[in-house]
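With one protein chain withheld, the remaining protein chains of the complex are depicted in position.
By written order: A, B and C. Residues from 1 in each chain.
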Amino acid sequence: MDETMEKGGTVMDGEQDASTNQNPALGMDPLEPHSWKHGTVVAGVPWKNPVGTASGTFNLDACQDYYDVADMGAIGTKGVSPIPWEGNPSPRTAETPAGMVNSVGLQNPGVDRYLVDELPRLKSLGATVVTNVAGHSDDDYAQVVERLADSPADMLEINVSCPNVSHGGMSVGTDPKALNRLIHRLRGMTDKPMVVKLTPNVTDIVAVAQASVEGGADALSLINTLVGMRIDITTGEPILAQETGGVSGPCVFPIALGFVWRVRKALPDIPIIGIGGIDSGEKALEFLYAGANAVEVGAAALLDPVAPVRVARELDDLLDSRPELADLLAQGKTWK
Amino acid sequence: MDETMEKGGTVMDGEQDASTNQNPALGMDPLEPHSWKHGTVVAGVPWKNPVGTASGTFNLDACQDYYDVADMGAIGTKGVSPIPWEGNPSPRTAETPAGMVNSVGLQNPGVDRYLVDELPRLKSLGATVVTNVAGHSDDDYAQVVERLADSPADMLEINVSCPNVSHGGMSVGTDPKALNRLIHRLRGMTDKPMVVKLTPNVTDIVAVAQASVEGGADALSLINTLVGMRIDITTGEPILAQETGGVSGPCVFPIALGFVWRVRKALPDIPIIGIGGIDSGEKALEFLYAGANAVEVGAAALLDPVAPVRVARELDDLLDSRPELADLLAQGKTWK
Amino acid sequence: MSQAVFTTTEPVIDRARRAGRRPGRRTDMITGMEALDRDVWRMTIKDPFAAQEAHPGSFVNLYPADSMTLLPRPLGISRVLDGGQIEVIFGVVGKGTREFSELRPGDSVDLLGPLGKGFDLGGAAHYILVGGGLGVPPLIRAAQAIRGMEGAQSTALLGYRNLHFADRIVERLVDDLRSISNDHGDVITLLDGVESGIDPSNTVILTCGPTPMMEAVASWAGKRSIPTQCCMESRMGCGYGTCVACVVDTVNGRLKVCKDGPVFRAQDLVWKDGGR
Partner (left out) sequence: MSQAVFTTTEPVIDRARRAGRRPGRRTDMITGMEALDRDVWRMTIKDPFAAQEAHPGSFVNLYPADSMTLLPRPLGISRVLDGGQIEVIFGVVGKGTREFSELRPGDSVDLLGPLGKGFDLGGAAHYILVGGGLGVPPLIRAAQAIRGMEGAQSTALLGYRNLHFADRIVERLVDDLRSISNDHGDVITLLDGVESGIDPSNTVILTCGPTPMMEAVASWAGKRSIPTQCCMESRMGCGYGTCVACVVDTVNGRLKVCKDGPVFRAQDLVWKDGGR
């Protein structure tokens, strides 16, 4: 009866969930130098800790003011397209309960500028880089991957899941056959570890996951945003100029976790990057227990620039008391 | 420049979103008698206001202690099956950011008990009743509908969207062909207005909506819960005994709204009951502007028994200043 | 949803009663806070309705203020105090209880209740209250009630992990109090210790604590044919009977802890599945 003598169930770790952090004495300082204790390996690529930045929520010029990008497990960069894209008109964001919806629509300066402006700087700063690849068509994706094949990017992440572009984007990511064909084609073009980023807006996530893996994906990342919207009750009109957008933030956390869990059950061996609503080391840890090799922090970084580093530090400490999990991750394996 | 002289955009209505209600002088008292000013009509059935209770979150014995069930636009009752179902093992619920996940699994005493215990009492109390129909197979659904065909239920809601039962439930709701066949069969068995309750866990909501309508649905209700889960970081195990469950509450609001919006755009004429994350008159109103004829309150009722009546009162007042919308609803039509 | 519509207790109670109803969720004032142990707190709340309606074994839902944590936190009412106050004793185990532990007298907290069907205190008998850790609070309310019953006798047997945080409160309410820490034994040790003084035909055991502890108590009592009532715990969605999230397995099927319980007769419980 020893272990169960006290009623009340789960005892909290020393760490706090950031969402209700009431503890000023947390002690964790994302700005102090830190030696990472627990690394991970994703599709053969070592990350110094299991926490990366999620694509579209990291901009080098903006973020380097606040933290050292070399402190992250990996830096996931904004989707790049073959030519510059101007994205969708404003407004591009609205608030939702414990979350947000965005319709940025992959505004980016194009792969050529990325190769000159952003990637070399990131690499010279010591970052492990996951380059997010966007396209309106198979040819678009192929063009970008071709340009990136000899670049210093550490991994490529094929974004077949953006709900905010009318062609390509999510439509490829919901059709296992089209997805398989695309990934197969891209596979032939590069030796870089290739991550396929999946959309949650599907009936059968396992089918698209499997199609990606069979097409040659080295890893999967999930989830991208869920389709959603807000309406302005003073006008009766959608707040976003694009009407609907993609929902992310803490609100999607349990949904994202469920997707990772189901994919891990179906595909025991594929490396997985878990994404969705992570704002604390504890939430990151739930993803690792669900079978992810690593995680990425998205919306939380919008609300506090140092959130990705904070999550990484919190997780690093939580893993101290979980050597079985930490050891598996360090070997490129996952829980269960 | 008159209207725009003040910067700052949206000006709030007098009403408060309950989620951050800081205004003790709200004045709205769900326990005082009230004459409803703004009714709606759903598939020919008049509701005295556009707010109902969502299936599975209303239990007569529990709720009648707190409010007069005749005050609601409609009472949606728990899914009933041909025989008693015992549901899933405990734990059946876990908390999520601004929401919850449940795996009740349609525990219910069966249609026969429902017809004796619950339905006559609800009718004698003056409620408009939407009876939720559950099944593991087409035959199950048919058996329940047969038993209900001559009952005093005002509407039937066919639940093809429960993520917590292994057969039937969501699997029918994700397959347009199977769904069409089922609804067609049920259509032949009753003259009662038949609502089909859709799942958000699909790639193409319009396809299932259309299949339902073509099968003979008089109305659609959406959304049911999204698949999700939580993990206990002290054990590494899922909190729910069933591992995954259905996510609902404020967190799903923007997602639900987006589903209603897309179905309304594709099917301008079908009556729609909007469900998902509604906890205030303002949120209800967003659904009406998205094209719903009525709404239902689910998880919010778990957190405050009088929430459904409060939402109805708040909405009734908000509609005072929106006669165009109120008039459309009263005629059984919808915004745009 | 993080705060109720009503921010004063009396009006909502009055209005509800006028309408022939129970008051819904309301915002109450905290009148006292005291640390009983590291991370164990005693909180008193002014709520005349809850104070008046609380039975032994009743609980209240308290709600954290932050919207990340919307679900109710069920806490047993440990005592009813003068001036329309109730007392709860809780341990800090997660976000909600941590938030509660930071509240201070004068702060407010949202509350629903009292809820649940409590202990069945038939009449004069020897009541043995067997509690473990944070399962003690509902037994304190039971002790309070038994103390007022003519001819009834009470013995409290309490097991703790460390500090005997509730002894000071319980000792004034029972005829005999024995408590023990994990490293010295458990409540079965204590039951064995009092067995000789027990007349099974006139004894009732009330127990609350971790499920494995209650199962052991029920088994001990079963062998001696002593009727036993168990105050169960379960994760709740609503706490007032509307969602069917909180079931335990019984010989009569899956029943709601929040409304059919939290107190069940030991012989009605099916321990295997309910024990998670």
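One rule holds in what follows: a contact is a pair of C-beta atoms (placed from the backbone, for glycine too) under 8 Å apart; a residue touches a chain by one contact, two chains touch by 3 or more.
As the structure is a computational prediction, the values presented were derived from the model and not from experiment.
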item: Touch partners, limited to displayed chains, of the chain removed from view; value: A, B, C
item: Sole contact to the chain not displayed, among A:V41, A:A149, A:V206 or A:V306; value: A:V306
item: Residue in contact with the excluded chain [from C:T31, C:T44 or C:S67]; value: C:S67
item: Footprint left on chain C by the chain that the document does not show; value: 1-2, 66-68
item: Chain A, residues in touch with the chain not shown (by the definition above); value: 18-22, 24, 26, 28-32, 56-59, 61-63, 65-68, 78, 84, 86-87, 89-95, 97-100, 102, 104, 107, 239, 241, 249-250, 279, 299-307, 310
item: Positions on chain B where the hidden chain makes contact; value: 1-2, 4-12, 17, 19-20, 22, 97-98, 250
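Basically, only the chains that are shown with their structure count from here on.
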item: Chain occupying the middle, per Cα centroid; value: B
item: Longest centre-to-centre distance from chain C, chain (CA-based); value: A
item: Rounded Å distance between chain B and chain C, as computed from the means of their C-alpha atoms; value: 34
item: Inter-chain centre distance, chain A versus chain C - centres from mean C-alpha coordinates, in Å; value: 44
item: Where chain A touches two or more other chains, by residue; value: 10-11, 19, 97-98, 250
item: Shared interface positions of chain C, touching two or more other chains; value: 67-69
